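The block underneath contains the structure these notes are about, expressed in structure tokens.
The complex appears here without one of its protein chains, the remainder shown in place.
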Amino acid sequence: MPIEYYIFLCLMLFSIGVIGVLTRRNAIIVFMCIELMLNAVNLLLVAFSKMNYGAAKLISATTTAGIDAQIFVFFIMVVAAAEVSIGLAIIVMMYRNTHSIDINFLNRLKN
Amino acid sequence: MNTLEILFFALSAFAIISAIMVLISKNPIHSVLWLILVFFSISGHYILLNAQFLAIVNIIVYAGAIMVLFLFVIMLMNVKKDKEPQKQLWVKLIGVIAGGSFLTLLIALVKQNTSFQGRDVLLKEGNIGLIHPLGVALFTDYVVPFEISSVLFLSAMVGAVIIGKK
Partner (left out) sequence: MKILVAFIILWPLAGFLFNGLGRNYWSKKLIAYKATGYIVASFIASIFAFLYVQDNGAVTVHYFDFIHTDSIKIPFDFKVDALSSLFLLVITGVGSLIHLYSTAYMQEESAPHYARYFAYLNLFIFSMLLLVLGDNYIIMFMGWEGVGLCSYLLIGYWFSNGNYNYAAKKAFIMNRIGDLGFLLAIFWLIAKLGTVSYSEVLTAETVAKLSSADITGITLLLFVGAMGKSAQIPLFTWLPDAMAGPTPVSALIHAATMVTAGIYMITRSNILFTHSEITQNIVAIIGISTALLAATIAIKQNDIKKVLAYSTVSQLGYMFLGLGVGAYSGAVFHVITHAFFKALLFLGAGSVIHAMHHEQDIRKMGGLKSKLPITHITFLIGCIAISGVPPFSGFFSKDEILAAAFEKNKIYWVLGLVGAAMTAFYMFRLYATTFLGKFRGSNEQEAHLHESPLAMTLPLIVLAILSALGGAIGIPHIMGGHHWLTGQLSTIVSTPQVAHLAVSTEWILMGLSVAIAAIALLIALSRYSKQTDEEPSSAIGKFFYHKWYIDELYQKAIIEPLNKFALFLKEFIEKKVIDGAVNGSGKLVQFSARKVRLIQNGQAGYYILFMVVGIIILFLIWFNDITILRFIHTLTQK
């Protein structure tokens, strides 16, 4: 499986996430698109790890090349989880204050 | 490799279609559900790449915990379909164009890069995605980040509680 296929797939997913962030106004949906982006990156990292492993395996049969990427993906998931909890807490608080989750409402930054 | 290719393309298509549906859905709950489907397809990709641990963790953590959390919040907010105001059309158009050009740019970048020629992803084989090697690496080379991530979780919990309290 040439690596470009994976790269293109992840790029598609990532840019769909970007479009989602730019297009939607609901804060929660925006958040979800961010998660989508993170996942696309995760997939790409895993693909790269297998690519390196495949190349290293031809040299010596018992390598652990490319395992770093998978560990990294693991940690990305960890961070994503933490971030989601905090983010949702913020959104809840925002809703409580303004009774709306429209991100345009956040134009408090204007003044 | 034929079945693998077919599998790859099927999963990819599934992922992309679900992602697009996430964007398009009016009802936020539908968006969440479509996102869960995306996660499933990505986990499918992981299994194809023999990253078993990550596939399972993806499902458990992302699809299971995080998306459920999202669902909770949505239902708590009582976000209905027609209440959510829509962005103006031209803004959406600009967003799509920006994202599209972003995509085009990156694809062009990748295509003109020749260092990826001939490097293949090893599907279905390899034991680095198994739990054992991953665990060994995690607890020997990466034990410090591992411990720190626990601190991270602690701070996230504390922060979430504090923010949610007021």
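We just call them A and B in the order they show up, numbering each chain from 1.
Rule of thumb we're sticking to: a contact is a pair of C-beta atoms (placed from the backbone, for glycine too) under 8 Å apart; a residue touches a chain by one contact, two chains touch by 3 or more.
From a predicted model like this one, the values you see are computed outputs, not experimental measurements.
Asker: Out of B:L76, B:L109 or B:L130, point to the residue that touches the absent chain in the complete complex.
Answerer: B:L109
Asker: For chain B, which residues lie in contact with the unshown chain of the complex?
Answerer: Its contact residues with the unshown chain are 87, 91, 94-95, 98-99, 101-102, 104-109, 111-112.
Asker: Using the document's contact rule, name the residues of chain A that touch the chain not shown here.
Answerer: 18, 21-22, 25, 103-104, 106-111
Just so we're on the same page, only the chains that are shown with their structure count from here on.
Asker: Return the distance between the CA-based centres of chain A and chain B, expressed in whole Å.
Answerer: 5
Asker: Across the complex, what residues on chain B touch chain A?
Answerer: 1, 4-5, 8, 12, 15-16, 19-20, 22-23, 28, 31-32, 35, 38-39, 42, 45-46, 49-51, 53-54, 57-58, 61-62, 65-66, 69-70, 73-74, 76-77, 79, 84-87, 91-92, 94-96, 98-100, 102-103, 106-107, 110-111, 116, 118-123, 126, 128-129, 133-134, 137-138, 141-142, 145, 149, 152-153, 155-157, 159-160, 163-164, 166
Asker: Across the complex, what residues on chain A touch chain B?
Answerer: 1-9, 11-20, 22-26, 28-29, 31-33, 35-36, 39, 42-43, 46-47, 49-51, 53-55, 57, 64-68, 70-71, 73-75, 77-86, 88-93, 95, 101-102, 104
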